[in-house]
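Excluded from the complex is one protein chain; the other protein chains are retained at their positions.
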Amino acid sequence: MTSVIPPDRALEESPPGTGDGTAALPPTARRRGGRRALLPTWSPKLGIGLGLVVAIALFGLIGPLFTGDPDTIRNIGLTPPSGEHLLGTTQTGQDVLAQLVHATRGSLQIGLLVGVMATALSALFGIIGGYAGGFADEAFSLFSNVMLVIPGLPLVIVISGFVPADQRGSWTIAVVLAITGWAAAARVLRAQTLSLRGRDYVAAARVAGEKPWRVICVEILPNLLPLLASQFVFSVIAAILNEAGLSFLGLGASNSSTLGTMLYFAQNGFALQREAWWWFAPPGVVIAAFGCGLALINFSLDEIINPRLREAGRRRRAAAKAGRDTERVTRSTAA
Amino acid sequence: MTNDIAPAAARPAAGNTPPEAVLTVRDLNVVYRTDPPVHAVKDVSLTLNRGEILGLAGESGCGKSTLAYAVNRLHEWPAEVTSGSVTFHDRDGGDLDLLALRDEELRRFRWAKLSMVFQGAMSALNPVISVRAQLEDVLTTHRPGMSRQERRERCAEVLRLVGVEPRRMHSFPHELSGGMRQRVMIAMALLLDPQVMIMDEPTTALDVLVQRGILREILRLRDRLGFAVVFITHDLPLLLELSDRIAVMLRGEIVEYDTAETIHRRPRHPYTRTLLDSFPSLTGDRGAFLRTGAAARSDAPGEEDAR
């Protein structure tokens, strides 16, 4: 998605000496001691993103307490939304809202699970490989690149195809999705680790005889946090989308209900042909809104990682409202 | 080493004819519209004479680049020219008010009358198209009537002028050394036979030997082609050797503006003196100024005593 930019290019520092104050914003985020700069600055984008994510998370977490059993079958198949059933009913009279609430919870669970596992894998291969260099780096990097070019979903489909349906639990699906979904993030992290490894203070720590794990944890990891966070967010989006696709194909976890499962039943219940939009539209809207919220959060993270994007955002706003950063920088460059 | 930079003879500006201005800057103000606004250039007035080398000195961030870019209106938001005028006096007669030019007129003016050489030609050249394409770009835009053959010949000609083999034009920037790239940049600036060339720290990123070669080249070309140069650097001692006149900038203001010789012998502003002292001379032998010859050498200790 947005990660098509290899960070080693996108992160190049502003060209020196253009004499033009706007081009001189330093990448504050990776300055040591500038840890506060690791927090995203508040923006409407971030606000909307957080709002969407929190609302949907609450919807999935608390919602099930207020709705009935999603599986209750009634003899009022395919009724449109009404006061009784806010989002109408399915072919077999199940309440769509109750299903949606439970499915949202299921999708979020699997998304988080895969996000954590995939990010851990990508950190393992990307950061350690990038830091160690030499043969380990070559091998890890080759492995990541190979995993990256093998198309993920077809592989997942084949693996799921071999696992009998009764043994396909949500953990199995999560592991499969994590294994096929870490490579892109590893590549990004590796490139950034390589760049950090060359910084003076890291070199200094290495020369001073710090243990490798300490250098990684103390000197490198904190500077990678915005990038890790953004890669985690991407993993969650990708996991939710892929899981939905898998469940939609009827290859998802047999013991859990997710938004993809809902769409699978909607498709098989001919919701489309019967124009039962209240059945197939809401799950997609929830996925899109959640993904969109996460992507908006990622915009704010991107602006930490690549200050030039932030500058472009600032440019548009009235000069008088420019943030403290610009002020400090232009002062120092104009002094 | 000390005598190789320029022959003292054949200096158009130093002749008997009264100096004729090619570029006049009057009370120019440039402000960065940030919060709070930064007044980067304050009431600057300068006159650049035909064929003259005007040095613009000052530490980084003093506004010298902002000034140079504002002259050609290359500054971008939030920088803004708030008042003042920039007038270009064309060789063929007729004055151009540069701040009043419409976009298309400005585009035609740029490079044809006033070209620029930037610091660090690695990033100033487009990395993915060949040197030839970047040279010919200028000709296809400004001289649409030229045939392909004529363009090719003109590019070869300017490359020869700066001492680069014409066959190197098929190279890409990363295939050239730093000095070579800067020479290509200068060749590019010569393409349209401009009357003014603004050089923004053109030699800062280069090692001393290469730097000298290029400075010598600039002087030689100036003597031969007669363009005027605004030479921007933080290295005042270098300017003393190179320029006819020097303007010293501090926090957006010109604090001292005089001939190189006067600035060298009698710097009035304390900041000028600081600048003179803060750099070891290019040659490592302070006071070995080519222009004033041996006389300068005996002056140097005196200046130090005066401090």
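Should a chain be cited, it is by its letter among A and B, assigned in written order, with residues numbered from 1 in that chain.
Throughout what follows, a residue touches a chain if its C-beta (ideal position, glycine included) is under 8 Å from a C-beta of that chain, and two chains touch if they have at least 3 such contacts.
Throughout what follows, contacts and distances are computed from a predicted model.
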| item | value |
| --- | --- |
| Per UniProt, the name of the complex member that is left out, chosen from "Electron transfer flavoprotein small subunit", "Aspartyl/glutamyl-tRNA(Asn/Gln) amidotransferase subunit C", "Glycerophosphodiester phosphodiesterase" or "ABC transporter permease" | "ABC transporter permease" |
| Chain not shown: contacting residue from A:Ala55, A:Ile73, A:Val158 or A:Ala204 | A:Val158 |
| Absent-chain contact - pick from A:Leu87, A:Leu194, A:Ile216 or A:Ala244 | A:Ala244 |
| Absent-chain contact - pick from A:Asp71, A:Glu84 or A:Glu275 | A:Glu275 |
| Chain B, residues in touch with the chain not shown (by the definition above) | 72, 74, 106-112, 115-116, 118, 120, 123-130, 137-138, 141-142, 172, 174-175, 188 |
| Where the missing chain touches chain A, by residue | 1-6, 9-10, 12, 14-15, 18, 22-23, 45, 142, 145-146, 148-155, 157-164, 167, 184, 187, 237, 241-242, 244-245, 248-251, 260, 263, 266-267, 272-273, 275, 277, 280-281, 283-284, 287-292, 294-296, 299, 302, 306, 308-309, 311-313, 315-316 |
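Keep this in mind: only the chains that are shown with their structure count from here on.
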| item | value |
| --- | --- |
| Computed distance of Cα centres, chain B from chain A, in Å | 50 |
